[in-house]
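Heads up, this is only part of the complex; the chains shown haven't been moved.
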Amino acid sequence: MTTTAVRKGGPAAVTPPPTVGGHVRNYWSRVRGGDVGALPAVLGLIVLCTVFAVMRPSSFLSAGNFANLFTQGAAVTLIAMGLVFVLLLGEIDLSAGFASGVCAAVLANVVTVLGYPWWVAVLAAVATGLVIGTGLGLLVAKIGIPSFVVTLAGFLAFQGIVLLLVKEGTNISIRDNVLLAIANRNLTPTLGWALAALAVVGYAAVQLLRHRTRLARGLITDPIAVVALRIGGLAVILGTAVYVLNLERSRNVLFSSLKGVPIVVPVIAVLLIIWTFVLQRTSYGRHIYAVGGNREAARRAGINVDRIRISVFVICSSMAAVGGIVAASRANSVDPNTGGSNVLLYAVGAAVIGGTSLFGGKGRVLDAVLGGAVVAVIENGMGLMGYSAGVKYVVTGLVLLLAASVDAVSRRRAAATGTR
Amino acid sequence: MSATPLLEVRGIDKSFGPVQVLRDVALTVHPGEVTALVGDNGAGKSTLVKCISGIHPTDAGEFLFNGEPVHIGNPRDAAALGIEVVYQDLALCDNLDIVQNMFLGREKRSGIVLDEPTMEQLAAETLAGLSIRTVTSLRQHVSSLSGGQRQTVAIAKAVLWNSRLVILDEPTAALGVAQTAQVLELVRRLADNGLAVVLISHNMNDVFAVSDRIAALYLGQMVAQVKTTDITHAQVVELITAGRSGGLGLATDAGTGGNGNGAQPADSTSGGHR
Amino acid sequence: GGDSGDDQASSAKTPKIGVILPDSKSSARWESADRRFLEEAFKAAGVQYDIQNAQNDKTAFQTIADQMITSGVTALMIVNLDSGTGKAVLDKAKSQGVATIDYDRLTLGGSAQYYVSFDNESVGKLQGEGLVKCLTDQSAKNPVVAYLNGSPTDNNATLFKNGYDSVLKPKFDAKEYTKGPEDAVPAWDNAQATTIFEQQLTKANGKIDAVLAANDGLGNAAISVLKKNKLNGKVPVTGQDATPEGLQNILAGDQCMTVYKAVREEAKAASDLAVALAKGEKKETGQTVKDPEGGRDVPSVLLTPKAIYKENVKDVIADGYVTKEEVCSGTYAKLCADAGIS
């Protein structure tokens, strides 16, 4: 073994990966060193899909089931996306599930009982989320009650409010076509392709621009080939997905045609892009990570910690409102269980499975989407197995454990090398 | 040395529960000068710094900045006045990288987007001036840095800004020989550029090498604030360990919390308690 | 709040009736119908009352019972969450000299003086028969029937299932019908029901011709998936509880039938008995039900549920169980008119 001098020069001296090979080697040693990014969650997802595909090949792998997956997981994923913000601060929001229920109930009341147009109802629902989040945030940040207790109280109170809003137990139907479309209709195939193309072009533009700027400034940057590879990868993934979703999946084409990208997909994608931008590219996002990593250090750096803490609850409850709207659309109605039962645990679970830490400072919005996908695949696959209720619960638990241990084992080296 | 001190604090009391840590402390800091704050372990140096920077609320006391009374309720107030502090317990965010830590709370932006290239360049330049040669990447999380590297990042962070008062709490404690020299030189340069600098150190050689004035804390009381040229090495050590030395320091062992120092003009005003 | 009672110990002699309802989520009836009708009946009889809901929580159920006994009720009417807690509550009440009634659900091995109910098995039976009727109307050939059972933790769901199984099982055995996928819906949760049914449909490759849904909420969940696949109206769906939503679905042709339980009558019967007991009187019911566990013949009032199809939706409205405004809003006004609802 001959060691070449790896480190010399000024403080910014780095091993630049000037070639693709070097870049790959660098990535691989980063993975080996524990900096694994989305890999474990993706691995877990692959294992899960393989298991279900082997056990139920025809139904699990059908285009129709692929489309189902998105609508089934949408509400939990949206709520989880909001929860990521709260978890990034090391806080918790137990009330997010029922908050989504309250917002859905407001939506249903405004559109069905009061008869306003759909957009008024959506605005009202989101406004409700904003108010809820502000209230929770103020109680946590200003009075200083632990978020677990505040949101446990919210969990109880919102449950009651849902009951009151749906008149103690009746359902409120949603008959508005626009609202129903959100979770039940698809984009036209052409529009699907157009949006996918737009996404790829946009991504390419951002990546190339960044590459150029950094090169111009003389900063270290990935080789252009790697950038191209990334763009190509995205194009392939999006292309395949859109292609599969644009296949005909109607049971009976004579009756009706059923194809295209479900509308919730672009909804989730746009929110994912927006929130990722906020977290990664704005100083507000930076401050969230700082407060979550070391609240005292953030305070000393002059960050208004209270404002950040309040704001994440506002974001979380607003996203819960969006989740509630999607859930109401999917169920065609709102009932006292909307946002109840396992919604909250699944949403927090989605974020955590994706890699977000409960202790704050570590997590991405993408985690919620990946973890939400794991939860959705489990529910979807289990639904095809035909177990009795008891067995189904047990197997669901075990499958979740399987996915999580793939994740844990592939993160293993991180702990071993001390990089956490 | 200019006529009005940049910062003057008077009559500061501070207790943590039953323990009184600072009693009637006064301190004057002049622009263009390095004021060394010395004292034994647990004397209250870091606590005094944290009171000045708005981290701890004080029980009593007043702050004058540039002769004007000011209220410093939290670190943002201090930053707004142009006070930058390197804390002894460095207070870096372990989950952020070096550049992110250095610009925390004052990120460079273009529009609403963070301007990462600019920040990375500025950070590299500042660190280059501090002789740190072993940092692999500026995008490394600070949790993976060595003790001295962390210290350097914290120092670099504080001097990045156009501040008027820089307070450094034992900045060279973890630094190597070359790095220490660089930091001391930097401290001198800051003062020469007209900033006020407060330097806390246990190393008397460093203190005598760069400071213009020395302020000594003893068990939470300010026992002397004198020009460096007016005092000897041995005298300072005596002040630190015994609270007095010759004419300087505490009058009696259990005296009223007086500021028996020679070089402070506003001595009598700081006796009042609120 | 429905507590008309003052809080004075002197009320010990005046009759006061406590009612514990089971939950508010498995069915809309408890809070929106039973509470209302019981209140009406008690007010009419001029007795004090306290109606509480245990929210599907056994601990809360017992706590409420303790509190009611503490606050001096003379008669206690319970809808048990399960026979175990039910028995514990009834026994405790009895030991304190409080009269007891089993409302809607019989507490096995319990000690209640009366039992007032609809027959849950016959509810299931009506659902099974309704589905058969709708399939026959469509002259479906060897239809695949999927089950959306109620909560696996709810004993009533088991009773409903016994009912519809008694009708449909012979058809399956005779190869007239084919048994499709069957799942229980945890906590009667409509959102989960949507996913469950969607997966049933995927699993069966779209080949589901009828859905036996245990109540209107689950039925609506199935209908929402059918709509998405443009199969609504072609696949009959059952229900229960005659909710406005269920009735609307029936009017629109998306749902085949629902089961209406005239809660007002049940409430009236129960409150009559309770008022009598509270005053220390005895009443004859002329009917008994055998408690299979305790081996006791419990004096009972049993009411019969009623199947509702498009033709007789108006009966439910006429009964005042739901209002015309609730059902005939917006686009449903025309459908109501067509169905003869005025």
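To keep things simple, chains are lettered A, B and C as they appear, and every chain counts its residues starting from 1.
The rule is short, and it goes like this: a residue touches a chain if its C-beta (ideal position, glycine included) is under 8 Å from a C-beta of that chain, and two chains touch if they have at least 3 such contacts.
For clarity, every value in this text was computed on a predicted model and none was experimentally measured.
Trainee: Could you tell me the overall stoichiometry of this complex, given each chain kind is only shown once?
Mentor: Stoichiometry of the whole assembly: A x2, B x2, C x1.
Quick note on the criterion: only the chains that are shown with their structure count from here on.
Trainee: Could you give the separation in Å between the centres of chain A and chain C, each centre being the mean of its C-alpha atoms?
Mentor: That gives a centre separation of 38 Å.
Trainee: Suppose each chain is reduced to the average of its Cα coordinates; what separation in Å results between chain B and chain C?
Mentor: 73
Trainee: Any idea how many Å lie between the Cα centroids of chain A and chain B?
Mentor: Taking the average C-alpha coordinate of chain A and of chain B, the gap between them is 44 Å.
Trainee: Give me the residue numbers in chain C that touch at least two other chains, ranges are fine.
Mentor: none
Trainee: Can you list the residues on chain B that touch chain A in the complex?
Mentor: Residues in contact with chain A: 53, 55, 74-76, 79, 85, 87, 91-96, 100, 104-107, 109, 112-114, 117, 120-121, 124, 127-128, 130, 132-138, 143-144.
Trainee: Which stretch or stretches of chain A touch chain C in the complex?
Mentor: That would be residues 56, 58-59, 62, 64-65, 68, 72, 75, 112, 115, 163, 167-173, 175, 180, 184-185, 250-252, 255-256, 258, 327, 330-333, 335-338, 340-343, 379-380, 382-384, 386, 388-390, 392 of chain A.
Trainee: So in the complex, which bits of chain C are touching chain A?
Mentor: 24-25, 27-32, 35, 152, 181-184, 186-192, 194-196, 198-200, 202-203, 205-207, 216-217, 220-221, 223-224, 227-231, 234, 243-245, 248, 329-331
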